[in-house]
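Removed: one protein chain of the complex. Kept in place: all other protein chains.
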Amino acid sequence: MLRFFDRPPSRGVLLALLAAILAACFAIEQFGLVDDYIRFILITLGINVILCVSLNLVNGWMGEFSVGHAGFMALGAYLSACVSVKWLVGANPLWMFPLAVIVGGIAAGLVGFLLGLLSFKTRGDYLAIITLAFLMIVKSGIENISYVGGPRGFLGIGNETSLPWTAAWTILTLWAIRNLVYSRFGRAIVAVREDEIAATAMGVDTRKAKLVAFVVSSFFGGVAGALFAHQLQFINPGSFDIVKSTEILVMVYLGGIGSIAGSVLGATVFTVLTQVLQPLGTWRMVIMPLLLVLLMLFRPRGIMGLREWSWFVPRREFADKEKSS
Amino acid sequence: MSTQPLLQTRGVTQRFGGLTAVSDFSLEVAEGHAHGIIGPNGAGKTTAFNLITGIYKPTEGDILFRGKPITGLRPDEIARRGIGRTFQNIRLFRDLSVLDNVRIAYDSRSRYSWPGAMVQLPSARREEKQTIGACEELLEQFGLAEVARERAGGLPYGSQRRLEIARAMALKPSLLLLDEPAAGMNSAETLKLVEFLGWLRDHFSVTMLLIEHHMQLVMTFCDRITVLDFGATIAEGGPEDIRANTKVIEAYLGEETDEG
Partner (left out) sequence: MDYFAQQAINAVQLGSIYALIALGYSMVYGVLVMINFAHGDVFMVSSFFCFLLLLVAPVPFAAALVIVMLATAILGVCIERLAYRPLRNAPRVSAIITALGCGLVIQNTTLSLSPYSQRMPELLKPVVWKFGGVSVSSLQVLIVGISVALMLGLDFFIRKTRYGMAMRAISMDRITVPLMGIPTNAIISMTFALGGALGGAAGVLYGMAYPVIGASMGVLVGWKAFVAAVIGGIGNVRGAVLGGYLLGAVEVFTVTVLPSTYRDLVSYSLLLIILIFKPYGLLGRPAVQKV
């Protein structure tokens, strides 16, 4: 993978930067430094980054075409809402909320595991279709469960998703996925994309690679869903349909497949565009896919397709002569 | 010195529907040898490789490596046991770097878990550093250290072939399967290849099984040769025996006619 800037920063600089971001988020939240609208957008941005980078693991690094990511979001949203509204109601949100999010992630991860099993024998278009079926099954399944409100939706979810929490989860997701990608598992996943037969001949356990990709991807999809539920405080099956999945797909292919910086970029551009084009009403959803089509014609891999910003790349990846400090 | 052959196939037959690609393929490769497989195109040579490396499961017969059966194992399991291979049409991970190509093969010996990777456990970081070091050293030995971080697909053809072999060697295999390593080479290049293969065999103590069409290479380098035609083994022996074998000559050149 090619570099964008040549010099990665030292670990100290990176940590200081992250601490500054978190501190800023705390300050904003505590002292109400931005108005509610901006705060809402920032939280949405964080959630979108998590959605985008997690889907990118399967669609970008592994090269498949999953259209079911909204389904993992739904699982995370509903399970976390059950935890915070029905099962652990009244508990201290300081530990209850992260637990709810983790439960949402695990629920999504378990289903992701099943999807990963299905991907052993099925690739390409047929796997895409299976993910579509999965999405529809989750959506219509939820519609038939009155315990979570069925088609009318789940009301009364607490407003737990704060700016600091979102920032923390976003940073955690980016860090964890970046670590995975630059490990032997990330290389295995990419090898599966490049040439599965050659990969197995080189000792890569491709089945494990696929499982890891799906489980991690779906886990963080669920995390995003949990944050989403506790931001909007109301969720219904309609929030997690093919339109939602398509939005996440747009972010991934816009920003760039197989790139962490690309995921952040795609999520940011998408979130901003969605707000900027708001006055256009439904015409907004004509402009955006049109831009996507144009993008595919001229830059099929996305803005940062398969390229990475050096700040996201571990220092050990650089040749000795490239390291600065 | 063990007398058990490193690799043994017994009565291996592969049928695809009505077509028998390989029939009753019985082969023994002694440790330390270079064993060649030759035959006209379509004789089933690459199929034999695919059977040995587990990409196909034989319809009949079994395959033993170091005396233990490997029939029906997955290709990655077989690779981890110490059988490496290259492909007829180079199958590098073209969009990845040279270093990544080698690392992917070397990774099979790493032990750290994926949660460990995600939270950067010290053991994971240590194994990663070790992998980079070992692979850079391997590339150095193959003369590819300069291009370690370049895109594999951008290398010249000869370097790509060398990289594919380096990648297979990263598995630290005891048996290396080479599928037409001299493809596309002229006589001068082929001579260099023979030197290179000799170096491989001595430096890494690896047993080799080669598919080749270049008779020069096969005759000078291989200790034993098996000849396939239409999936069946028509001859086996040392280079001298094969060179004089009438069945082999017929298979390649056709039968002698009265005018001949």
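Going in written order, the chains are labelled A and B, and every chain counts its residues from 1.
Simple rule for what comes next: a contact is a pair of C-beta atoms (placed from the backbone, for glycine too) under 8 Å apart; a residue touches a chain by one contact, two chains touch by 3 or more.
Note that this is a predicted model, so its numbers are computed, not measured.
Chemist: Where the complex has a chain not shown, which of A:155, A:272, A:290 or A:319 is the residue touching it?
Modeler: Of these options, the touching residue for the absent chain is A:290.
Chemist: Where the complex has a chain not shown, which of A:249, A:264 or A:313 is the residue touching it?
Modeler: Among A:249, A:264 or A:313, only A:249 touches the chain that is not shown.
Chemist: Touching residues of chain A against the unshown chain: what are they?
Modeler: Against the missing chain, chain A presents residues 59, 63, 65, 118, 121-122, 124-126, 128-130, 132-134, 136-137, 139-141, 143-144, 150-151, 197, 242, 246, 249, 253, 257, 281-283, 285-286, 288-290, 292-293, 296-297, 300-301.
We adopt the following convention: only the chains that are shown with their structure count from here on.
Chemist: Please tell me the distance, in whole Å, between the geometric centres of chain A and chain B computed from their C-alpha atoms.
Modeler: It comes to 41 Å between the two C-alpha centres.
Chemist: For the complex, which residues does chain A have touching chain B?
Modeler: Interface residues on chain A, with respect to chain B: 1-2, 176-177, 179-180, 182-188, 190-191, 194-195, 197-206, 212, 216, 306, 316, 319.
Chemist: Which stretch or stretches of chain B touch chain A in the complex?
Modeler: Residues 53-55, 74-76, 79-80, 84-85, 87, 91-97, 100, 103-105, 107-108, 110, 112, 114, 117-120, 124-125, 128-129, 131-132, 148-149, 151, 167-168, 170-171 of chain B touch chain A in their complex.
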